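So that we are looking at the same thing, I have put the structure below in structure tokens.
Note that one protein chain of the assembly has been removed; the remaining protein chains are unaltered in position.
As written, the chain order gives the labels A and B, with residue 1 at the start of each chain.
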Amino acid sequence: MQNFNHLVSIKDIDKEMIESILKRAKEIENNPKEFAHRMDGKILSTIFFEPSTRTRLSFESAMLRLGGKVLGFSDPKTSSVKKGESIADTIRMAHSYSDVIVMRHYLEGSGRVASEYSKVPVISGGTGIQEHPTQALLDLYTMKKEFGDLNGLTIGLLGDLRYGRTIPSLLYAFAKYENIKVYLYSPDQLRARMTVLSDIEGKLDYSVEEDLQQTIGELDVLYVTRVQKERFPDLSTYERVKGSFIITPDTLSDVKEKMIVMHPLPRVGEISYEVDEMSQARYFEQARNGVWTRMAILDLILEEN
Amino acid sequence: MQNFNHLVSIKDIDKEMIESILKRAKEIENNPKEFAHRMDGKILSTIFFEPSTRTRLSFESAMLRLGGKVLGFSDPKTSSVKKGESIADTIRMAHSYSDVIVMRHYLEGSGRVASEYSKVPVISGGTGIQEHPTQALLDLYTMKKEFGDLNGLTIGLLGDLRYGRTIPSLLYAFAKYENIKVYLYSPDQLRARMTVLSDIEGKLDYSVEEDLQQTIGELDVLYVTRVQKERFPDLSTYERVKGSFIITPDTLSDVKEKMIVMHPLPRVGEISYEVDEMSQARYFEQARNGVWTRMAILDLILEEN
Partner (left out) sequence: MQNFNHLVSIKDIDKEMIESILKRAKEIENNPKEFAHRMDGKILSTIFFEPSTRTRLSFESAMLRLGGKVLGFSDPKTSSVKKGESIADTIRMAHSYSDVIVMRHYLEGSGRVASEYSKVPVISGGTGIQEHPTQALLDLYTMKKEFGDLNGLTIGLLGDLRYGRTIPSLLYAFAKYENIKVYLYSPDQLRARMTVLSDIEGKLDYSVEEDLQQTIGELDVLYVTRVQKERFPDLSTYERVKGSFIITPDTLSDVKEKMIVMHPLPRVGEISYEVDEMSQARYFEQARNGVWTRMAILDLILEEN
């Protein structure tokens, strides 16, 4: 198995490593008490240059449940970062104060820079619009819990496939498996970026689809992301397309029996509240899985370092 | 004794439950070491949609002193809440990450909504202008420590009785006792709301008073709250009335020997600094009592859940 020094891109880890993380997450979920002192005396820094609730709090919960402690900042305005410090210098501070770092930063490549300057493991909590590897891993964990195996799944990704940073991470992960089929549903303006698609070309069976209803019956997983008004050049375009990207009970009238709906959350209208009560809704469970998956990531990355 | 699943309104708990909380607070204050590991391995989420120092920090101190751990946010701008997430979804996140939730929210009814969606106990840290149940409980604890029994007390509430969220909680609590008498002193614009007064009609002996000096000699407790300039339609009205709601040594020249002055803090001029040195001042002690009372609330609510 490869080294696990940092986690800044799904591209850096192989399928074996992904499966190790998912396996450890399952062990932890089955028996959290056994892992309750794995991080005794260890400190996690959470260094967030952009707003976050789920990613930051679920990492904090994960660290606390492993017996560790947490420090950090989530608002650069209250930190020296506002004085214009470089990422390298901020990271050299954080590695002096802690044993592992989770960083979210708005710039592409920021995770890589951080990992190169850090003496302790760096985990990306979101890197620009480029990647969000731990979100992708908890998504995989959710799918694996549901279906036992990722191979053979048909997965629809819907919404903002251009700026949603988890989308590239998911595609890179899917491409490591033999037999996953992906349908991409999005407004024209929000299609997956060419640079991302060229990375998976020939490695993943995907197709860009116009109409969710035509293929929804084939899906095992419908993964919904938020379509933000601000991404559109004019409001009229937004108003015209938004309806096609809102999931209601009607949308799900003709799906596979065991099909599930996922969403990284927070949602703001993309999935109607009526869907919460349906058997397909798996997004709250998915959020809970974030804690087990992030415990597994912390546990494995500190085991090696 | 009734169930103690959540604490979002004083209306939901009976006198027996209140007395259990006050009793537990006393046990904890007398012997904090005995309770130092009650929350080992437990996590508190503090979810604050409005600024707070005392409520949030005293809950955090309470949880830490019980051996537990804390995570949360106190600034919605640095959390996904700014993206427009519903209270229900935020709570479903928080209950995945923690064992008990303290939430402050500016909307009436927010505490109730939160408790309905949460799988773990929800404690209100302030609900709009509607209620602030834990502040009321620590106030009761302070009075009980002073006088031994709440029955038979004469209590003056002074200042902003309209928008101060602790006032309704206090009145609902007083109404559960047999023999408490309440005087209400406020500018006309800041009188207690009719909806609150109708809730206690016939259950609590209260009267609206024009002049503090006429009845101050009868009081066992004078409970002062802040009169905010912004509550007045024009500055001249504010300037005219504000003097009547500032407590100085002169105000207290003719009071009962064991009478005490309380204030939920922070104060901004409502009680002059000279009063700090007087035997009546009990507001700093009251703040300290917040820790014991909140430890008791956390301890009892997790004992049941």
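Note that in this section a residue touches a chain if its C-beta (ideal position, glycine included) is under 8 Å from a C-beta of that chain, and two chains touch if they have at least 3 such contacts.
Since this is a predicted model, take the numbers as computed values, not measurements.
K.L.:
Decide which residue listed in B:6, B:24 or B:65 touches the omitted chain of the complex.
P.N.:
Checking each option in B:6, B:24 or B:65, the one touching the absent chain turns out to be B:65.
K.L.:
Could you list which residues of subunit B touch the chain missing from the display?
P.N.:
36, 48, 51-54, 57-58, 60-61, 64-65, 70, 74-75, 226, 265-268, 284, 287-288, 290-291
K.L.:
Suppose we count only contacts with the excluded chain; which residues of subunit A make the list?
P.N.:
These residues touch the chain not displayed: 41, 43, 45, 69, 71-73, 75, 77-85, 89-90, 92-94, 96-98.
Simple rule for what comes next: only the chains that are shown with their structure count from here on.
K.L.:
What's the distance between the Cα centroids of subunit A and subunit B, rounded to whole Å?
P.N.:
40
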